[in-house]
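Apart from one protein chain that is not included, each protein chain of the complex appears where it belongs.
Order of writing sets the chain letters: A, B and C. Residues in each chain are counted from 1.
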Amino acid sequence: MKIPPFKEINPPNKNGYWVNKKNGQVYGGAYISPLLIPNLERVEKGFKKALKDKKFIKGLEEQLLNYIGVNTPILFSEELTDLAGGKNKIGKIFLKRTDLHHDSSHKPVNAFSSCYFAKHILKVKRIITETGASMNARAVAAACAKLGLECEVHIGAVDEEKVNLNRNITELYGAKIVVVHDSTKTLLPAMASALRSWQSSPDSMYVVGSVAGPHPYPQMVRTWASIIGRIAKKQFKQITGGVPSTLFAVCGGGSNLMSMAYPLLKERTKIFAVESGGDGIKTGRHGATILGGGKMGILLGMKSKVVMHSSQIAESITEASGLDFASCGPEVAYLHDIGRIKFLSSTDLEAKKTFLMCSKKLGILPAIEACYVIHSALKEIKKRKNPRENHLIHLCGSGESNVTRMLKFKRENE
Amino acid sequence: MKIPPFKEINPPNKNGYWVNKKNGQVYGGAYISPLLIPNLERVEKGFKKALKDKKFIKGLEEQLLNYIGVNTPILFSEELTDLAGGKNKIGKIFLKRTDLHHDSSHKPVNAFSSCYFAKHILKVKRIITETGASMNARAVAAACAKLGLECEVHIGAVDEEKVNLNRNITELYGAKIVVVHDSTKTLLPAMASALRSWQSSPDSMYVVGSVAGPHPYPQMVRTWASIIGRIAKKQFKQITGGVPSTLFAVCGGGSNLMSMAYPLLKERTKIFAVESGGDGIKTGRHGATILGGGKMGILLGMKSKVVMHSSQIAESITEASGLDFASCGPEVAYLHDIGRIKFLSSTDLEAKKTFLMCSKKLGILPAIEACYVIHSALKEIKKRKNPRENHLIHLCGSGESNVTRMLKFKRENE
Amino acid sequence: MNNDLKKIFDKAKLEKRSCLIGFVTGIDPDYKTSKKILIEMSKYCDAIEVGNPFNTSTSDSSIIMDANTRALNSGANTGKIFKLIKEVKSEIRKDIPFIIMGYLNPIYIYSIKKFAKSCKDSKVSGCIVVDSNNNAPEDKEIFTSLSKVNVSYIKLIAPTNGVSYIKKSLLRCSSFLYVVSIAGTTGSKQVNLKNVKKSIQLVRKVSKIPIGVGFGIKTKEDVSKVSKVADAVIVGSGIVDIIGKNTKNHNLTKKIGSYLKNLKKGLKK
Partner (left out) sequence: MNNDLKKIFDKAKLEKRSCLIGFVTGIDPDYKTSKKILIEMSKYCDAIEVGNPFNTSTSDSSIIMDANTRALNSGANTGKIFKLIKEVKSEIRKDIPFIIMGYLNPIYIYSIKKFAKSCKDSKVSGCIVVDSNNNAPEDKEIFTSLSKVNVSYIKLIAPTNGVSYIKKSLLRCSSFLYVVSIAGTTGSKQVNLKNVKKSIQLVRKVSKIPIGVGFGIKTKEDVSKVSKVADAVIVGSGIVDIIGKNTKNHNLTKKIGSYLKNLKKGLKK
């Protein structure tokens, strides 16, 4: 597999901002205390160096191919195509099978790349990351195990108590789990705790699990993750002769969305991001940033769309722990605001029903996160009614860690 | 990916026996009540037809590539190579990453192929299989969901009570779970129950999860499964320029072993099968058929090596539920007896330690089954001390369903 | 053909009825009780089938599997089954033939030759091996070895088997052919008379061998229906079910006796 090389086609400016030329609105930047300035400067310098380092890129790609297994198939889904109305009505629906990655989601691609970068370019020996019971910690812990790096995962005491598959796997991979008892004992204090840890140990690197955080993280994470989309674009050309007519991806922070969308930004592909509508956006209990009334705000080192109560960051409410984030990456917000990415949403109930449908009809156990996108994609594709289109849905993870809750839901609904 | 076509290079005779020419010993056959004769004849006839049906093979391969994801990478494991003494001492160790398959083991390849065969060649609408808390039921249930077949899984009441990940996923895939309350309420009565169900419904097909059972199952299952090895052989040639010097695979029934070994039978590759030594073979509490004193016997429709107490089939004792089988496939027993496959064993404790080691050092969570082979392979490779060799280990599954037990083991041993 | 078995069919023919063959697993629930049961059965049955328990049987119903488990827990093995039959035979009428029914593995491990010799020593008249197969080398060996000691090899056929399979089976079958009445398993469902008739028609086209019918025959009515078309009616799960439900009951043998007594009423042609 020859991997199409990375090309920067949507760079932020030198201060890490994407600028909406129509109104001057900026997205991104680095809003951090001076304590972190040197750490970020090191990462930024290293990142620029890494992109030019052919040996580094070759070594990284080799591991992504053979360790993470990034060359996953694109499956023509006859079942989804039929559900949307059939080939003759809506064209064909394809699934990018990121669920088949090592550690079962798109997350390991950025996690491994970041850790490989930390080891070979920054020459650090220790990785810090945080988690809210999601896939990122597991993926980072695996990468650290493989690369012989120490791994420190910060997790809120409340999240930690909900013993779950990914948390336990993180421990098996040898990560040191720092339980955070501050404030709400959930994701946000865990992040603060992780950043504090990074402030006091410049000999380590902080890994962000999505295209969020201070510059250069949003750019760097989507650059690492874009290998998924670069391969997918090539595969799609081989299968269909062209680029996808539409691309659908779920959006929490935006890493799985950008991994696929980035290489298609300059193509004629219509790009749809799907947010978690929780109990329904109108109820106010949701996980949708763009469609849920998110406004420009500044958090976790970046300027982006954020859902807030007055000036405080809102709690997001969603069945999918991977979408439990009241903001989205700055590049994503920018691409929405300039009209390049359209947003849709599905409710938790729709996602849960889609989970059962996929298990039963597709023989695939999608991550609950991916169920939001499948639901919205089917709805949108039905509306488009164009038999000449080829649709691509990012199946960004596998649902092993959702089994207990989903089985309960199934039994309650039968 | 062009898949190397299947060629029959070790056929059984027309009655389904492999014959040891040195002493006339036969392996295989079909030892079943006349009630099943027509069912088996249908399968046998269909199997011959399927192999010649180019459209069938093409359709099957497409699904195996894109749904099961059979084109998994081969990873050069620097970590294992170093553990065995380093490149300059022992050559290189590679891992075939079958753990990256859909549903996380080699099992889905046979499971899907068998169900695809049942649907398109036998034209049946219903699949019957049995399980002892292992991967096979999950894989069969997935295939049935995808192919729109009914699926009936027989499971002993004792096994069913141990609620576990794979059992729950099987239910999510929509399989009908038949709980068997007969006799010991474990795997064997579940098998009897499944076979009875097949006897009374000739409109269904029985799927066997390993290279065992009455003719033509052992031949058919290894034929379907061999696509793994055919691809691996081609990949290995691309990577190293030749065939593996050694091949290591774990052996319960023998399906993951044969999947890799079959295409190499006529090559100069040394083939090693690894059995579960349980508490130690000498203790009598083990899961080893060949090394554990198995003798020729007749069970579950086949003649093969079996561990017995007088004439009753012994209970096998092993940490790995996938190796919990007191026999092995007839072709495997034959290949051992003619000297083509050498056998090794690891104890449960060695396997469990290997699980922790792989998690911590390789960033890989192997199925506990695969830990037996990794342990024995390292030992054997160290002994061989040949820097010109390229070793291939079949990493036949991922360990998500082992996490709870292994984390307990880790915590107790720290 | 084994003489004892021939005689029961001859006798029944004269009496214008079919034979009653009773089946139980040997040494179920234990050696002593099993002996009593077999002695009781001998009062009503023309022949007795004794199951040699196997823990990995693939064609047995729950009822029989549980019986196998009870027997094995009481220490049953092939040698003891022979001992049991020998002892029972010494205490009952000489002319009641005993048939051993079981799976191949216990015989194969015991050794087929030794098995034939034990049959002779214990005066076993016939032998049924559920999972033997006409194409298996062991099948031929069993047939040859039993023939040498004048023990009948009795073959099973199913309603789903065609003529060629039946013909092949008949080549190694003596005394009678065992027609499985349902496409299910012992004890699992009701007797399917349509299937039975179809099978018997097929057999009759190629052979005059007596035909026994078993699987799913439990009531007097079942017996009566089957007696009209077959030479022997084989009742197993019905009896074993009584054992399973009365392992600790003093009246166990009596219950079996009265059950069989009632069944006998249905044997008339």
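As a convention for this text, a contact is a pair of C-beta atoms (placed from the backbone, for glycine too) under 8 Å apart; a residue touches a chain by one contact, two chains touch by 3 or more.
Everything quoted here is computed from the prediction, not taken from an experiment.
With respect to the full assembly, the chain omitted from this view is in touch with A. From the options A:L60, A:V158, A:M205 or A:L300, the residue with contact to the chain not on display is A:L300. Only one of A:P73, A:P189 or A:G229 touches the chain withheld from this view, namely A:P189. Mapped onto chain A, the interface with the missing chain covers residues 15-16, 26, 29-35, 37-38, 181-184, 188-189, 191-192, 195-196, 199-200, 202, 295-301, 303, 306, 308, 310-313.
Just so it is clear, only the chains that are shown with their structure count from here on.
Nearest to the overall CA centre, using the mean of each chain's CA atoms, is chain B. Centre-to-centre spacing of chain B and chain C amounts to 38 Å, using the average Cα coordinate of each chain. If each chain is reduced to the centroid of its CA atoms, chain A and chain C end up 67 Å from each other. The residues of chain B never reach two or more other chains; the list is empty. Along chain C, no residue makes contact with two or more other chains.
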